[in-house]
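The following block contains the structure, expressed as structure tokens.
Not every chain is included here, but those present sit where they belong.
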Amino acid sequence: MPEALKLNEDRLFSSDPSQRAIARELYALVKDFPILSPHGHTDPQWFADNDSFGNATQLFLAPDHYIYRMLYSQGISMDDVGVGSKAGPSPADARTAWKIFAKNQHLFRGTPTSMWMGYVFDQIMGFEVKLSEETADFYFDRIGELLASDAYRPRALFERFNIELLATTESPTDSLEHHQKIKDSGWQGRVVTAYRPDPVIDAEHEDFKSKLKVFGELSGEDVYSWKGYLRAHRNRRDFFMTMGATSTDHGHPTAKTANLSPVDAEALFNRIIRGGFSLDDAELFRAQMLTEMARMSLDDGLTMQIHPGAFRNHNLKVFETYGRDKGCDIPLPTNYVNDLKPLLDAFGNEKDLTVILFTLDETSYARELAPLAGHYPILKLGPSWWFHDSPEGMTRFREQVTETAGFYNTVGFNDDTRAFLSIPARHDVARRIDANFLARLVAEHRLELDDAAETIKDLTYNLPKAAYKL
Amino acid sequence: MPEALKLNEDRLFSSDPSQRAIARELYALVKDFPILSPHGHTDPQWFADNDSFGNATQLFLAPDHYIYRMLYSQGISMDDVGVGSKAGPSPADARTAWKIFAKNQHLFRGTPTSMWMGYVFDQIMGFEVKLSEETADFYFDRIGELLASDAYRPRALFERFNIELLATTESPTDSLEHHQKIKDSGWQGRVVTAYRPDPVIDAEHEDFKSKLKVFGELSGEDVYSWKGYLRAHRNRRDFFMTMGATSTDHGHPTAKTANLSPVDAEALFNRIIRGGFSLDDAELFRAQMLTEMARMSLDDGLTMQIHPGAFRNHNLKVFETYGRDKGCDIPLPTNYVNDLKPLLDAFGNEKDLTVILFTLDETSYARELAPLAGHYPILKLGPSWWFHDSPEGMTRFREQVTETAGFYNTVGFNDDTRAFLSIPARHDVARRIDANFLARLVAEHRLELDDAAETIKDLTYNLPKAAYKL
């Protein structure tokens, strides 16, 4: 007998009755708010072409590193669950791949993946039994049917999810053709881009040279001169703004910033362009470019996001065989206090600049990030990120940040996902955890209920709207 | 309609009924204990002169970096809320400044500042409505009236607060004239000093040279020779002891200690004195001086406090415009295990020396500080400090320290404040959090109620009394 699937209305709320009652009340205030998704990695082509998402494996397994990294950790090959490699698409049969996932549900106990998938299966797809080895075929078939129907095409889901705005993330070398197509289509869904220049800033990136070439072509600037290179950024930022961009995003290995003299910056750039630069040069160039990006943001108003601290593609063999972004990124300790100082010395006291900081190193919450954001006018704290985008992670974020930075130096939730169907699930988790955290403060008489009510509305809607200038 | 202000009797206690009932019982045991304040930054002149504190802005805003850093983080200028700069006193109208604070109360939701201010307004000043934009004038006027009355002068409040002892913190270059005046006045309040030699130890301090000169004058020693410099410290420590000092305090960027040979120490000192020293020299000199201070403490019995790990005056422009200590200090990672070893190798096993360690880096609680204090006879752990002097911060301290160091290698609470009126509020928070933590242990059958009762009395009174030799 398959087990029943039924989300509990009180999920993620404390089991203490007085706290739970308050959490329910607070959550009810924002449960039906529209979704603002100001940072994420969905594919704009979905909304441009509005094609079917295909089958369960294509939709849920192949693109979701949260899922296949866990399976991989238990010795299950990525080939077997539908993940493509440099050699081409996965040879796996989609149904067989799905069954592997189905029978390994126990691996996800206690993980956010299980919360998200439970929500998707119940709330979005209407399943009434749990996914298991026994129900794998039923799930696979039913998901296929649903995805083939108009109601499960990208635009229909976007509308059903009540998404007010969804930002994707593109490289300066992207033509933004999909965004153009969305614009031209007359569809009302707001899908905007964000400017993520890492491929033309990170000289260690394997495609740096080829990307730089495209960057020059698209911008019409001489990107091999320092001044032309900077102009090319301004040019592409402007173009991105015509496609709705209100923010930039920077995913660097560290939070290092630099503020070199123009002469030194140009000399560094020339070493980078000529090749034969040192690893320190590459790091210094990324550092300098964060400060350059801040300078441009002062002019064009784009909010900056800094996502530092991942050792990318840590697994050498997986990188060689499957390429980038295959669930092998591992967090590192990150020092914000020394690393951000050059940028802060230059622009930390500006009133018209917003820099949103993220971290994979939770030790920085109370020690560095909350003290920095609780002082510098330009700094705000992004929500708990990636490995920490989870009930415990979000709770630690609020517990460790609030006492020094308050709620109003934070910016609400980012789903930051490429798993489109999980977006409502993720926002639901965030709203529940915020409700539960605020409920604890109220239940412990540290905050009044009416203040908590105003706060949860701000966290859900007003703070992201303001920080990202939506 | 203004909202009612009413502190709940159960504030900060768990909402779980059985834990809450035990917390109430434990808190009741120590609620009315006298206050021991063995480390803080109040101004002895207040108690010497016993003048009125002035108006609400002068008392609450201008000196409180917890408050103006939060306002500043949201783009509110320090000039506008009464904070003086190098150019002179703030030009702001006190009432206008107060209104800015009043209408930004939401920024402090969930912060200890809101707990402290709520206590002060309710318990000390008798307000029955909350501070808001609407009540700002009423508050400003009423506070002015109260502060003009005899009952709100420093000495009267000191007595009303039931303070048994209050330690201030002075530099060796301070004449301690205010302490002398208090002593001569016949007033019975115990206001003692503590020896904080940073300005004559930190060669990077902008006033190092001028302070050194005064140090020589006050001590009558040749402070430009190593031996004379050390004698000057002994001389001033003796003098501070005549003004009640039982402790020294050291606020260094790191916890580094050194134990150089006499020859090397003298050579280092000579480099420092001559100028042209390196940053490493300055660091090494601070490190060496911690060990010298420990050596002196073995002779004169002063308890040592080490407060390491702040990047002072991180905001360059604020430092240049407003000077030191303007809410721009940011914590750094701190390594105690390697850094303290030279001092511990020299004196770690002494029975007549007490060194109290503080941290701004909570990662050291369970990893370094509890293991160190749970072994070395000279080491005790100070309470959660500064950014962590908060309900969550205090709870993390107990949760992460107790299992390895127990309660008896800790020293009770320090308010560490320059905000005199917040002292009872801060001690109340500490007593409540300790009661709540102990109540959890009792409710989970990890500790007997009678042992918890004895423990909370020790934490509130006996442990600080012993550690600081009061």
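Observations, loosely collected:
Here the chain labels run A and B in written order, and each chain numbers its own residues starting at 1.
Assume contacts are C-beta pairs under 8 Å (C-beta built on N, C-alpha and C of every residue); 3 or more make two chains touch, one makes a residue touch a chain.
Since the structure is predicted, the reported quantities are computational estimates derived from the model, not experimental observations.
Taken over the full complex in this file rather than the chains on view, the one protein sequence occurs as 3 copies, with 2 of them shown.
Methods note: only the chains that are shown with their structure count from here on.
As a whole-number value, the distance joining the C-alpha centres of chain A and chain B reads 40 Å.
Chain contact summary for the complex, chain B toward chain A: residues 3, 7-8, 10-16, 69-70, 72-75, 106-112, 114-115, 311, 314-318, 327-333, 360-363, 387-388, 390-393.
Of all the residues in chain A, the ones that touch chain B in their complex are 16, 18-19, 333, 335, 337-338, 341, 344-345, 348-349, 351, 363, 366-368, 370-377, 379, 399-400, 402-409, 440-441, 443-448, 450-451, 454-455.
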